[in-house]
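Right, I'll just put the structure down here and ask away after.
Note that one protein chain of the assembly has been removed; the remaining protein chains are unaltered in position.
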Amino acid sequence: MTLALEILATVIMLTVALGIYRIERGPTGTDRMLSAMLFGTSGVALTLVLGELTGLHGLRDMALVFALLGALTAVAFVKRAWGADD
Amino acid sequence: MPWQTVIDVITYALFAASGFFFLAGSVGLVRFPDVYTRLHALTKSDNLGLGLASTGLALQSGSWIVAAKLLLIWMIVIVAGATACYLVANSARNSGIEPWTGGDR
Amino acid sequence: MMGIFDILLVGTLLWIAFGSLNENKLFKSVVMFIIFGLFMAIAWIRLGSPDVALAEAAIGAGATGALMLDAVGHLRSRATPYPTGHESRESDDG
Partner (left out) sequence: MSETPTTITPRERLRRLPGRAVGMLLVWFVVTEADIPSLVIGVPIALAAATLSVALQPRSLSGVYLPGAIRFARFFAVNSVLGGIDVAFRALGPRMRLAPAIVHYPLRISGSFPRVFFANTISMLPGTLSSRLTDDTVEVHVLDCTRPVIEDLAKVEERVADLFGAQLSPHEGGGVL
């Protein structure tokens, strides 16, 4: 089971590295923000998997923080910084 | 077949599917042509990937309360994701970003 | 297997760090900074300190990220009416 968890963590990390391409390319600020939202979800999954792997069960609380932060950043972006990159 | 083996096999399948959907979400984010189609890839594929991974972890944990907590985390991600997705799509519409409609690709 | 994970994590972190510094596009730097916070939190987990990771995620990525997005928005709304930035000094003081 440990190996399966490690492979899953590596795959998620790989997809994240793939997503950074979208921040580099743009073209608009919205596209860049989408990658940040993607990493919110991937961050939750990664934290849960690492928590199971290392036996640190407090990491489930951290996954909750990640989940809430994704929404917070999206709202801050839409309300405050919309169109800042045009 | 012992019970633990059955659970392990199901968990492997869930993890494999979860990795597949995370990969598909990122590939969609890179390949899709405009903001709206990328949002599709982001909300659906990634939330499903997270759901499958947390189901697998819940099976492995073997405790009801942990399974409930993982379900709660997933539900929070879904609600937050759907709301954020609507906000971004709505702002994009209001600021006049036109959806891509086929053609040059 | 975790060796590959760690190499990917460090590589990604360095890439994001350079991306957030070495860029004249302000908004891109801010997004890179937010993502840097998220990945630094993952790195803290790998280093075995979940408490620091929690603080990093909440403060580094969340609060500072939202403040910086706000700041970028303000900069833009300031910048639009005064394209050059020189003539605006009197009207700002008065």
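Read from first to last, the chains carry the letters A, B and C; within each, the first residue is number 1.
Quick note on the criterion: a residue touches a chain if its C-beta (ideal position, glycine included) is under 8 Å from a C-beta of that chain, and two chains touch if they have at least 3 such contacts.
None of these values were measured; they are calculated from a predicted model.
Undergrad: Of the residues B:I7, B:L59 or B:L72, I need the one that contacts the missing chain.
TA: Of the listed residues, the one touching the omitted chain is B:L72.
Undergrad: Please output the residues of chain B touching the missing chain, sorted low to high.
TA: The list for chain B reads 20-21, 24-25, 27-28, 31-34, 36-37, 39-41, 43-45, 47-49, 51, 65-66, 68-69, 72, 78-79, 82-83, 85-86, 89-90, 92-94, 99-102, 105.
Here is the rule we go by: only the chains that are shown with their structure count from here on.
Undergrad: I need the residues of chain A touching at least two other chains; which ones are they?
TA: Residues 7, 14, 16, 33, 35, 40, 77, 82-83 of chain A each touch two or more of the other chains.
Undergrad: Where in chain B do residues touch two or more other chains at once?
TA: In chain B, no residue touches two or more other chains.
Undergrad: What residues on chain B touch chain A, complex-wise?
TA: 8, 11-12, 15, 18-19, 22-23, 25-27, 29-30, 35, 38-39, 42, 46-47, 49-50, 53-54, 57, 60-61, 66, 69-70, 73, 76-77, 80-81, 83-84, 87-88, 91-92, 95, 97
Undergrad: Could you please specify the touching residues of chain A with respect to chain C in the complex?
TA: Touch residues, chain A against chain C: 3, 6-7, 9-10, 13-14, 16-17, 20, 23-24, 26, 29, 32-33, 35-36, 39-40, 43, 46-47, 50-51, 54, 56, 58-59, 61-62, 65-66, 69, 72-73, 76-77, 80-85.
Undergrad: What residues on chain A touch chain B, complex-wise?
TA: Touching chain B: residues 1, 4-5, 7-8, 11-12, 14-16, 18-19, 21-22, 28, 30-31, 33-35, 37-38, 40-42, 44-45, 48-49, 52, 57, 60, 63-64, 67-68, 70-71, 74-75, 77-78, 82-83 of chain A.
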